Each structure stands twice: as C-alpha cells, then as structure tokens.
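One structure is given below, represented as structure tokens, and several questions about it will come after.
Complex shown without one protein chain; remaining protein chains in place.
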Amino acid sequence: MVLELLSLTNPVFKSYTFWAGVLVLKMLAMSMLTAVQRFKTKTFANPEDLMSPKLKVKFDDPNVERVRRAHRNDLENILPFFIVGLLYTLTNPSAFIAINLFRAVGISRIAHTLVYAVVVVPQPARALSFFVALGATAYMALQVILAGAF
Amino acid sequence: MVLELLSLTNPVFKSYTFWAGVLVLKMLAMSMLTAVQRFKTKTFANPEDLMSPKLKVKFDDPNVERVRRAHRNDLENILPFFIVGLLYTLTNPSAFIAINLFRAVGISRIAHTLVYAVVVVPQPARALSFFVALGATAYMALQVILAGAF
Partner (left out) sequence: MVLELLSLTNPVFKSYTFWAGVLVLKMLAMSMLTAVQRFKTKTFANPEDLMSPKLKVKFDDPNVERVRRAHRNDLENILPFFIVGLLYTLTNPSAFIAINLFRAVGISRIAHTLVYAVVVVPQPARALSFFVALGATAYMALQVILAGAF
C-alpha cells in the first residue's frame, strides 16, 4: 500500500513530485532575483560584499526589500505545503481532488511571486493568489490531522 | 518494513502525522494573526496594500513585529522538525519515546506562540517552551545522524 503511495506510478505522488520540484526551483529563483536587485541598486548587507570602497552597507532599498518579503512569504507558505502535501499523499486521497489541490498551490504561488516581486499588480491580485494556496494547504492539513487523530 | 513505518497503522507515524498537521495549521494561523495586527495598527509594508491615500508604508509597529518574530521563530524550529520527525519515524524508534517527543514539540511550540504573540507572558515562559522543542528536535536529529552514519 504505502509502497504504491510513494511510487511514481501513483498519479497523486507523481503530481506532488512535479509541483514540489517546480516550487523548489521557484524559491531558489528568489535568491537570484534578490541578487539582481542588490546589484542594480548597489544595496549590500555585508561589508565584505561591497564592490567599491565608496559604498556602505544598506538595508532599506524598497526593490530589494520587496523581493525579500515575497521570498519570506514563500518560506511561510510553500515550506509547510511541502510536508503537508507529502503526508496528504500518504493518506491515500482521491486523485482528482489531490492533483487539483497541488495544481492550485503551484499555480497560485507562482502567480503570487509574479504580482508581488516581478510586475507589481494592484490588490487584490496578491491577496487572491495568497489565499488560494493558503486554503488548499489548510484543507490538506485538516485531512492529515483527521487521518492522524482517528 | 518501510511499508509499515509510513503507514497510519504505525502508531509512531500516526502521531507524527497528527502533530505535523496541527503545527502546519498553527503556522498558517500566524499569517492571519499578522494580518489582524496590520489592519488594527494600519501598518502595511507595500504601497499597493494601503487602504487610504493618507497612509504610508510602515515597518516598525511593535505589535506587528512581535507576531512576525514569533512566525520567524516557527520557520527556524518547526520546519526542521518536520523533516527530522519523518526521518526519525523511518529509523523505527521506540513508540513510547517517539510519540512523547512529537507531543513535546507540538505542545511546546503552541505554548511558545501563545506566550510570545497572543498574551505576552514574562520570561522564562518563552525560553522554556523554546528549549523543550529544541531539545526534542536535537535528540531526534542525533538519532537520525547515528542511523545514517553506521
């Protein structure tokens, strides 16, 4: 049983694997995006990073801080999804529901990054993408709690 | 063997599943708690979030920052527990010890949030709840390292 649940022949696990991989790459890309903004605006947080003796450490560039807020929001939301998505897969859920939940999280978190840190889109774009992923993750957490409690 | 270890018929995995689900929900609740404080104190970090043209972005409200520090502390402690708790389960530990370690982490991290970000309780309340979870997580990490090393 568990053998099948964590095997790539299980479409739920296959979908989880795909979206988890995509979201890991997306998160790693945030570091690159931060670096781009740091070099563009010459905003470096450590003395050893300063490229010229004329520069000073700086912590308040709005472009750098915006990417860092988007990145922190990923840590707060995508990382809990990783574990709860895996445990949800192990509860042997309906493939239809599970695959669409993983898609919802994956697509809405990519959208969240785009409207927050790439092209700033007025609200409620960011709030909507945030709540779709949060809702799907909370639903999986509830299913996991029920499976563990009874 | 592994079949049984990650099955809900294994009481260790069942307990891990329950507490991981509870702690994911608890972490997602921190976002809601932050939002509540942001609206209460009208502290928004992005220009597109400002509800009125009279408001300006603000980063230093003590109530918002307190919840954000509690949330970051969750990222630093609960997220490593998620992976180490799963790997510890796969080392086939004593059910008595494992289940009580998971309980200790779950209950102490909920207590940590309550005394840090809901009702501020004087020290050493926060330090104690912090160290119970840290100690349990470090013990599991040591067991996992030993299982992987020999």
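Going in written order, the chains are labelled A and B, and every chain counts its residues from 1.
Here is the rule we go by: a contact is a pair of C-beta atoms (placed from the backbone, for glycine too) under 8 Å apart; a residue touches a chain by one contact, two chains touch by 3 or more.
Source: prediction; values computed, not measured.
Student: Touch as defined at the start, partner being the missing chain; which of A:14, A:58 or A:103 qualifies?
Tutor: A:14
Student: One chain is left out of this view; which of B:29, B:50, B:90 or B:132 touches it in the full complex?
Tutor: With B:29, B:50, B:90 or B:132 as choices, the missing chain is touched by B:90.
Student: By the contact definition given up top, give the residues of subunit A that touch the hidden chain.
Tutor: Contacting residues on subunit A, toward the hidden partner: 2-4, 6-8, 14-22, 24-25, 27-28, 30-31, 45-46, 48-49, 71, 75, 79, 82-83, 86.
Student: For subunit B, which residues reach the chain that was dropped from this view?
Tutor: Considering the whole complex, subunit B reaches the absent chain at 1-3, 5-6, 66, 69, 75-77, 79-80, 83-84, 86-87, 90-91, 120-123, 126, 134, 137-138, 141-145, 147-149.
Following the convention adopted for this analysis, only the chains that are shown with their structure count from here on.
Student: So, what's the distance in Å between the C-alpha centres of subunit B and subunit A?
Tutor: That gives a centre separation of 17 Å.
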